[in-house]
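So the structure is just underneath, and the comments pick up after that.
A single protein chain has been omitted from the complex, and every remaining protein chain is retained in its original position.
For reference, chains read A, B and C in written order, and residue numbers begin at 1 within each chain.
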Amino acid sequence: MASKNRIKMSFPSGSENVAIARVTAAAFAAQLDLTLNDIEEIKVAVSEAISNAVIHGYGDQPGEIEFTLSLDGDRLEFVVTDYGKGIADIEQARQPSFSTDPERMGLGFVFMESFMDELAVESAVGKGTTVRMAKRVPAAPAH
Amino acid sequence: MASKNRIKMSFPSGSENVAIARVTAAAFAAQLDLTLNDIEEIKVAVSEAISNAVIHGYGDQPGEIEFTLSLDGDRLEFVVTDYGKGIADIEQARQPSFSTDPERMGLGFVFMESFMDELAVESAVGKGTTVRMAKRVPAAPAH
Amino acid sequence: MNISTQIRQDVLIVRVEGELDMHVADEFRQRIDTALESGVRHVLLNLKGVTFVDSSGLGVILGRYKKVSAAGGRMLAANIRPQVARVFELSGLLKIIRTFGTEAEALNSL
Partner (left out) sequence: MNISTQIRQDVLIVRVEGELDMHVADEFRQRIDTALESGVRHVLLNLKGVTFVDSSGLGVILGRYKKVSAAGGRMLAANIRPQVARVFELSGLLKIIRTFGTEAEALNSL
């Protein structure tokens, strides 16, 4: 079983690609001997990050989303990048219940933070956003 | 529902990535209203093409595999590229039961051909191989 | 996502299947809102077939909850799978939407 792996994906911004990214992340995570709960948490965190790129990063504009999945020993990392609107105040954006969209709950970052062990957000207004999330799991390889 | 979509993936040659590619292909295909049989056929065809890149293209050498999934109306296309050994005689390689590996069945191209509507193979010895497969499905969007 | 709705007295029963994410959020919202127009009071969500939910799906549910409670009704949920329940819990929705093991138990509570 490989203890190092890395998959790069890129796809157009669109709601139909959120599920595909999520499923790919779950299949990638299944290389490790994870619980169903861990896999579910990864799916939710990935779904939030990709949804944010689609909804907030690009809005109704077309754009490309990059999604990199990597495994290094017991550390699973997921990086989501968009070249969209960017976030002016990252600290504020990460507050629970904060949303610039009145229809949304402001829970995306809360879920990413709760379900992963590390979360780092880089963003520049007008340039785009990169969300880096990692989860550490006991290094017991499956299969 | 989008009638056009495209996902690019790239990952290192390795058996652990065959299942991930297959699962991603199934999730990608699920954008259309396919039967379970259609999805199964796509999974087998993709599995064969990626396995070939790992086994025959790169053998024990490290290398990168590119996998592009696209949807255009009722046409699903999957393109697998490796930069490995290449195929000297493509026509011979595509014959049923032909294999350069005595342990293998020579059925990979047979499955790709039977389960997809189009199959095109380009290859150059020492440069690599590109396998392009497409399936046409009634354009009835799901969900 | 698959949705079917049924009205029993003053309760709209919504049975959902599939994954509740941003891709289906609009349709999910519209289907419930249209059914609400028939003038029911309460809403019971049967989530037995829901295998995934994220904040986009929860947002739709919270929105419907607000609508229903503003009109004096209650929103209940039945048959939530454990992994979906965790997401509900973390979001705080479990504090405002009571959950039950079965539709019958939920209906009895009204």
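The criterion applied here is as follows: a residue touches a chain if its C-beta (ideal position, glycine included) is under 8 Å from a C-beta of that chain, and two chains touch if they have at least 3 such contacts.
Quick caveat: nothing in here was measured; it's all calculated off a predicted structure.
Only one of the listed residues, B:Ile55, B:Met116 or B:Met133, touches the absent chain: B:Ile55. Only one residue from B:Met9, B:Ala25 or B:Val44 touches the chain missing from this view: B:Val44. Only one residue in the set B:Arg6, B:Arg75, B:Arg104 or B:Arg132 touches the chain that does not appear here, and it is B:Arg104. Residue positions on chain B in contact with the hidden chain: 15-16, 18-19, 22, 36-37, 40, 43-44, 47-48, 51, 54-55, 103-105, 107-108, 110-111, 114, in rising order.
Definition applied: only the chains that are shown with their structure count from here on.
The greatest centre-to-centre distance from chain C, using averaged C-alpha positions, is reached by B. Taking the mean of all protein Cα atoms as the centre, the chain whose own Cα mean lies nearest is A.
Between the CA-based centres of chain B and chain C the separation comes to 41 Å, rounded to the whole angstrom.
Each chain gets one centre point, the mean of its Cα atoms, and the points for chain A and chain B are 27 Å apart. Within chain A, residues 16, 19 each touch two or more of the remaining chains. Across the assembly, chain C contributes residues 23 that each touch 2 or more other chains.
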